[in-house]
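A single protein chain has been omitted; all remaining protein chains appear in their positions.
Chain IDs A, B, C and D follow the sequence of writing; residue 1 opens each chain.
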Amino acid sequence: MLYRENGQFKTSYASDQQIFPIAQDRLGILLLVAFAAVVVPMVASEYIFRAILIPFLILSLAALGLNILVGYCGQISLGTGGFMAVGAYAAYNFFVRIEGMPVVPALLLGGVCATVVGVLFGIPSLRIKGLYLAVATLAAQFFIDWSFLRIKWFTNDSASGSVSVSGLQVLGLPIDTPAAKYLFCLAFLCVFGLMAKNLVRGNVGREWMAMRDMDVAASVIGIRPVQAKLSAFAVSSFIVGVAGGLWGFVHLGSWEPAAFSIDRSFQLLFMIIIGGLGSIMGSFFGAAFIVILPILLNQIPAWLGVPISTATASHLEYMIFGALIVFFLIVEPHGLARLWSIAKEKLRLWPFPH
Amino acid sequence: MSNSHDSSGKKIGDVILDVANISLRFGGVKALTDISFNVREHEIRSIIGPNGAGKSSMLNCINGVYAPQEGQITFRGQRFSHMNRRQVAEMGLARTFQNLALFKGMSVIDNIMTGRNMKMKSNLFLQALRWGPAEREESAHREHVEHIIDFLEIQAFRKTPVGRLPYGLQKRVDLGRALAMEPQVLLLDEPMAGMNVEEKQDMCRFILDVNEEFGTTIVLIEHDMGVVMDISDRVVVLDYGKKIGDGTPDEVRSNEDVISAYLGTSH
Amino acid sequence: MGFFLETLIGGLMTGMLYSLIALGFVLIFKASGVFNFAQGAMVLLAALAMARFSEWIPAGLGIESKTLGNILAFVAAMAVMVGVAWVIERWVLGKLVNQEGITLLMATLGVTYFLDGAGQTIFGSDIYKIDVGLPKDPIFLLENVFQGGILVGQEDLYAALIAASMVAVLAAFFQYTATGRALRAVADDHQAAQSIGIPLNRIWVIVWSVAGFVALVAGIIWGSKLGVQFSLSLVALKALPVVILGGLTSVPGAIIGGLIIGVGEKLSEVYIGSMVGGGIEIWFAYALALIFLLVRPQGLFGEKIIDRV
Amino acid sequence: MSTPNILLNVNGIEVIYNHVILVLKGVSLQVPEGRVVALLGGNGAGKTTTLRAVSNLLAGERGEVTKGSIELRGERIEKLSTSDMVNRGVVQVMEGRHCFAHLTIEENLMTGAYTRRDGKAAVAETLEKVYNYFPRLKTRRTSQAAYTSGGEQQMCAIGRALMANPKMVLLDEPSMGLAPQIVEEVFEIVKDLNTKERVTFLLAEQNTNIALRYSDYGYILENGRIVMDGEARALRENEDVKEFYLGMGGGDRKSFKDVKSYKRRKRWLA
Partner (left out) sequence: QAKEQFFPVLVYRTGPYAPNGVPFANGYVDYLKLVNANGGLNGVKISFEECETGYATDRGVECYERLKSKGATVFQPLSTGITFALTEKAPVDKIPLITAGYGRSESADGGVFKWNFPLLGTYWINADALVQHVGKKEGGLDKLKGKKIALVYHDSPFGKEPIPVLQERAKMHGFELQMLPVTAPGVEQKSTWLQIRQSRPDYVFLWGWGVMNSTALKEAVATGYPREKMYGVWWAGAEPDVKDVGEAAKGYNAAAMQHGAQPDAKVVQDILAKLHGKGQGTGPKEEVGSVLYMRGMISAMLGVEGVKRAQERFGKGKVMSGEQVRWGLENLALDQKKLDGLGFAGVMRPVSTSCQDHVGAGWVRVHTWDGKKWGFTSDWLQADDMILKPMVKAAADKYAAEKKLERRKPEDCQS
């Protein structure tokens, strides 16, 4: 039906404080979740699951975590890959070293380890800001990478540094089919997405944003920088760590530190910038853009039946991808999420412009 | 509560804030030299002076943004050689900023809600789940903030990101955020800059209301002498970091030093 | 002792080479407030252009002299870089005036992808050679003092000299000329700079061209050291700790930062790395930068981060 | 339409920010050469937006002129860049100072002379002139702009514009944050430049009182529309203007203390 806000009067603050104050939005989200949980598993092919949907969900989750830190709290981090690695390797250790450890607690414990490491590396943020902090967080990235390559204990003494897990199950249900894996990730994403949304629209979220927008003013109204920043690091690394665990356990199954290299850190950062800093929705948009677009671009020549060589195709893919990034930034510097909300705003006003 | 508009009828209390021999230097620049003055409870105390006199720096010392090299500040009986921002805020001191220090990416409501952060107690987990108490707390504070929004007459802009508001309204939001802290002492740094007469009148009304209804003590920096002389109980005058006058508006107005340094003859 | 000195000198030389790349970052940041992620891609593109033109031009025109061939190739490669600068201004930055730093950074990322793709499409993705006659053989100093002498790479030595002189020129330019001042103004506030009539578009073309020139020089030196192929663009990653350690806005900082990082990472790798299994230099460089930043958050020579209400 | 002595002609412009926010809804105004024209109006009326439209600074705010035309000496200028405008002698002093934070006060001023081509000596002369206007700047000349006080920054912004030796200045809220005498001085400078050097001014001001005292003509803008215009003198006498913009409803100036209306207080208590 028509997308209208009119006539929906809020009679209490609680109702105005809902996640999606507009009824059509609520309905839309419900439908979307239902679609994702019920329809998609029935229609998607194995390739779509394994190569597109599962990576998309997991990276969305990681982007969501990173967005809390960068988008909401304003602390640019390039150590995300590292924190994901901590989550993955820690979960791995819990999983293989403790007999009978179920998957979900292992992943959550992995997240907890990532939290600890994240907070540790977050401490410099109390002094270092902006791009300086961004580059400094690379110290975390490279150090963590190195540790997992070099310290054999972390990889259960595997000679190559590569580890693998198998036989995942939740409450006796095996997670081996692509659809099961997909639903498993989807569940994580929904739960964490909801919790993150709650956080950012509550007091903690406001404290983060206040730190981001103007830290002096924030401290003057009584926000404690230490607490605000470190809590952002903690929450963010927790989510990122869990995403790392999922990436290793569910998507790759077997991985080496390179799976969480600096490229991953950059990739995640790009996702949230393109998607929209400080927007939960933006994390999803960004992940979709960065995960799916190259795959699509890569396949377009094949679909069109244009016989160009792989090299040319992937160079073209790079060029088009780069051009699209620039294009979207020019259209809307605040990311796809903002573009989306402008579109909605226009829709709301339609057919009366302005 | 008094309903007289006359300053003589207002209960002015004891000294709540006492600034003693404050000196502040930045490298070679002496922003403040040996400044002392006090502020009494419930009064409206103005600080005036030419540009660069050190007025904003004075406020910055009071709420802990700057640490003066010398001197003490006594607030509600506690003495500090330099103030801790959080502690000061907890003790009931709030301020607005000359160069708008709003949280640009947040909506009006959220900006004002941040003023209540110290009063919100529920922890991270409760907030993540929006479990009962967290939800109730949020609603309660939201209600308070809505009152402030009504009071400042910015209902229409509730959800607008503050960065998009015109300057004058941003100043109001700044005030709103400070009010949300329910402060005992409110420091206002040029709250009326960039407003026309009508808007200044509104702003004065807000300030006076707060002062009278809640007994909030106000420290005001302002360049509009009309406003300062009309609403303040006492005025401090700074010039080049030194105090050159202190007293009631009438006393200050007739002080020769003040006239030559600041007011000029045209006033 | 001899070995220590050798490592030290090796570190200093490598550091200078990092500085050369860091310089490109600093230049653009200082002059437009953009953290140019594409610096590495520019180095690669410039090197590719130089390498291929120095094959194509002599072959096409039948030029025998290697020097002449190299000079022509240099000119052609520079023309490519100016073209890139123009395109970036016209299609990217010009449309993003007054946006936040992070948005601009992201845009340069788009540029990176584009240049990587375009460069390899045009110039190929094989490994190519740049030979501008930098001597490759090592020289040995103080052979009478230390057994075996102290090894110094001649190529590195030349490169270091070139880097140092470029830094000196650029530092003076920023501090003492009116254009330099205007550039710094642009970095502070695009809109205000426009309001007083600084033509952002022209300025940006110039700055990016200069950065292109720096990239070309860096590309030639690194390219003749490593060979020209894709990984050249990754060298930029090594310049990041240098830039922040020296200060994002300081030209001389790029040099000092480079020296500190170069020495720090080589010494650490050789002396600490061998105890813990090696491969620590990359994170050590960053950790070193981090430690310096804890003391000076704006880097050694960077402008103080303004934090006022 | 433009007669020779109309320097700036703004013709029914509409401005939209971010593709959705319509701010100016058909604003027209003329600025004759050598005059001082004031643009008045409350918060959010669209004064700044109008000035930005003229100086072409809208793009950076993601705004655009979607209707109408702007002419400078008969030439359409919507497509020009800001620096073209400066080269044609039109300089804007932006609202909110916008000094170059990392540059010293003097460097700020000197960048203002970026477009000057008349030699170092002439620039130095203008610099001296600006220091004469604002002695306070001279004492703070080596200080980084970010670390000067609000008023000092305002002076710096005005001074910086003057360094370009403009033919026309778009002044946005020059009085903001300045001490009363300085405000007076700024307007004296306006008058001075206007009479001696025939510099044309278009000024957006909240301080209606002083703006109307120093200008020849005024436009009042509310909600993106011009609601009234006329000779400054006439406007000053207008009853509505007196009440709403000069705070002198019904004759004398009211004390700020007495403006509280019962209605509002009641709402606050409720």
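Please note the rule applied: a contact is a pair of C-beta atoms (placed from the backbone, for glycine too) under 8 Å apart; a residue touches a chain by one contact, two chains touch by 3 or more.
Quick caveat, the model's predicted, so the values are computed rather than measured.
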item	value
Among the chains presented, those that the missing one touches	A, C
Among C:E89, C:E265 or C:E303, the residue in touch with the chain that has been omitted	C:E265
Omitted-chain contact residue, chosen from A:A179, A:L194, A:A313 or A:I342	A:A313
Selected residue (touches chain absent from view) among A:V226, A:A302 or A:V331	A:A302
Chain not shown, touching residues in subunit C	3, 6-7, 10, 14, 120, 125-129, 136-138, 151, 153, 155-156, 225-232, 234-235, 238, 265-266, 269-270, 273-274, 277-279, 281-282
Contacts of subunit A with the absent chain, listed as residue ranges	45-47, 50-51, 55, 96, 149-150, 159-162, 164, 166-167, 176, 251-256, 258-259, 263, 295, 298-299, 302, 309-311, 313-315, 318
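As a working rule, only the chains that are shown with their structure count from here on.
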item	value
Distance-maximising chain from subunit C - centres being C-alpha averages	B
Comparison of A-D and A-C by number of C-beta pairs in contact, larger one	A-C
Cα-centroid distance, subunit A relative to subunit C, in whole angstrom	32
Between subunit B and subunit D, centroid-to-centroid distance (C-alpha), Å	28
Rounded Å distance, subunit C centre to subunit D centre (Cα mean)	43
Contacts with 2+ other chains: residues of subunit A	214, 216-217, 220, 333
Multi-chain contact residues (two or more partners), subunit B	65, 97-99, 101
Touch list for subunit D against partner subunit C, complex	55, 57, 59-61, 81-83, 85-87, 91-94, 98-103, 107-108, 110-112, 114-115, 144, 146-147, 160-161, 163-164
Sites on subunit D touched by subunit B in the complex	17, 21, 40-45, 48, 95-97, 136, 140, 143, 147-152, 154-155, 173, 176-184, 206-209, 244-247, 253-261, 264-265, 267-269
Contacting residues of subunit C [partner subunit D, same complex]	97-98, 178, 181-182, 184-185, 187-201, 249, 303, 306, 308
